[in-house]
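Shown here: the complex without one of its protein chains, the others still in place.
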């Protein structure tokens, strides 16, 4: 799968909630094959304090229209500028980058869990899992009711369980407090979200010996494996989260030591 | 006259000709007194390669609507960004800056001459001269017919003589080749334009002992007299063109030595 | 309310924000934009014994997140300063510090002696780091023996607060800080500009009349911050940090790295009221983080 650098055309920008939005970009060259869990490196123009590209997970792919969706949370000047993209503008991407989630085998019970912009890669992953004939379940965590992102598209793929930290909707607490998460016999759990969430999910899965993959969001300069800035300590030494990841099996990560 | 730093609101942006445009900005605080020849320092946002403010002459002032006009030529990334300003956007200015042209006495015969973006300060100067009861005449020079800027507003103030380098409209040659310039008994000549033009005008005026003021466009960092980067050699030593100028009487300039 | 006061030698400053030399004129130029009495102090233009015309135009080139200057210490000399500028400065309700320059040790000494007599000037900043003059300047600031000699000589005749302004164009800036401390300076300030250069590819010529010039602005902030951190760990006298500060957050970073005070330079060209904005921003930060004084965060990154 060749990586490319390409000017895509913004075809949509819709706000999901305070500080979350979805950008759709269209490739006139025709999209390459993109695997769930892969990401793009987006060039942010017109933002004087943004020097490097910004890594963003592929949220969804529509091969019929050659369109990629990106689910973005405003975190600073770079994402703020992206939030103001309007249809017709160009967005230069280097993509597709990184490895991908391992798809389940037929008949496995799989849970996709995440929160905030960590939901980004889960939609496309859920779609691919669903296409492979397996039913994805989703466990999504939010701070409170007002921070809940629209998740219609998730619901169309499988059951969605919600948690909010204050209990204002769904189960009170974190995703790991959702009864379906704790009690059902999952074969695989996929997770993307803030580091504490991923660590909690990983701990739960380890204790129950569930296969668990997480998608890391380490700081990146290149996204191409040439700067070695995005490393994560693993059982096989420091690996680049941009090429050996961003998806890692939690058993390979040395999380106990790094924080 | 106090200088200020203020967010003004863009109320208009109209293209005059290939690479020339006029921006109108509105001050909700009410404009201070602005003298002809003064300039503003405009903050260019969203242009990563533009670090410093950009000096721009006041092209026109409408005290009734608290609006300033700027006539701008696209020269690089900073002015290019300004050319894309749209009504409603803010433009942060430090202004009013610099000295000003010396207004003529009643009954004097005055010629305002310039070319390209050097026309910028001449409209407001012409308006002020006209308001003082003196008839301004204008001699405007252009490369060729297609580069001629719309000058309706000049025409409404006084006679306009044109020159083009290729003779495609008006007199062939430079402004100094315009017969009215050469032959009429001017008491005062005011000039703003490319350096070769200003030097030619200055030489002609000196030889005929005509009072002549030019507005310089030296590179500036601050526009406030604090960086000492914009100096011009004068008979009284190096002076700041941002505070002692931008308007200088040509007799005070040591142009012979500087190039 | 957080206590923003800081001390440098015997001087107490209202707050740690000082306008940097060569970027605030004599203060008056910025009075339309801010109240100078809200600042910790101002360091006026580089001053010399004799008047100087400075370098030929062009003296400035914009660079990525910064600028080069080659002003070359244009000023009217100490006689003019005493007669025409000092009387104005003497009325300011803020610390006014003079930036002292010379071609020779004798010139530095003579100028310092004259400034020692001006009661309304409580301190001088000895500039041994100007990259834009052929003689003196950075030559003193990049050679340890010369640095020691000029600081010692000035110290003998100057009895008030002596700040030495260090050059970043050296292998080991802590060496010069230690020399300053050893020779009795009350503080060091750093950094002056980095020696840089710009070329216009279209004309195939250098952009500055002097070819090289001094680089300032955010581009140099990482280097300045590193040097401030190194120096703060190497000496006990207060460190005044500068280089690329554009806002309160930048200023706070220097303080966290160990700077007792900061100077704001190039930013004044872009935002002429940044001085007081930075004062307010530091106060806001302290209040939000629940520190009762700025001294609580000075050098905090080195504390454990």
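Descriptive notes on the structure:
In this document, chain identifiers A, B and C correspond to the written order of the chains, with residue numbering beginning at 1 in each.
We take it that a contact is a pair of C-beta atoms (placed from the backbone, for glycine too) under 8 Å apart; a residue touches a chain by one contact, two chains touch by 3 or more.
Here the structure is a predicted model, which means the values were calculated and not measured.
For the chain excluded from display, the touched partners among the shown chains of the whole complex are A, C. From the options C:120, C:287 or C:301, the residue with contact to the unseen chain in the full assembly is C:301.
The missing chain, though absent from the display, is touched by one residue of C:87, C:182 or C:222; that residue is C:222. From the options A:16, A:162 or A:221, the residue with contact to the chain not on display is A:221.
Of the candidate positions C:64, C:120 or C:287, contact with the hidden chain is made by C:64. When the whole complex is considered, the residue among C:130, C:257, C:278 or C:294 that touches the unshown chain is C:257. Residues 63-66, 68, 142, 169-172, 194-199, 201, 204-206, 211-212, 215, 217-223, 225-226, 229, 244, 249, 252-253, 256-257, 285, 297, 300-301 of chain C touch the missing chain (whole complex, contact as defined above).
Counting the whole complex, the residues of chain A in touch with the unshown chain are 2-5, 43, 49-53, 94, 218-233, 237-238, 243, 258.
One rule holds for everything that comes next: only the chains that are shown with their structure count from here on.
The minimum number of touch steps separating chain B from chain C is 1. Inter-chain centre distance (chain B to chain C, centres taken as mean C-alpha positions): 36 Å. Spacing of chain A relative to chain B, judged by their CA centroids, is 54 angstrom.
For the pair chain A and chain C, the distance between mean C-alpha positions equals 47 Å.
Contact with two or more other chains is made by residues 65 of chain C. The multi-chain contact residues of chain A, meaning those touching 2 or more other chains, are 48.
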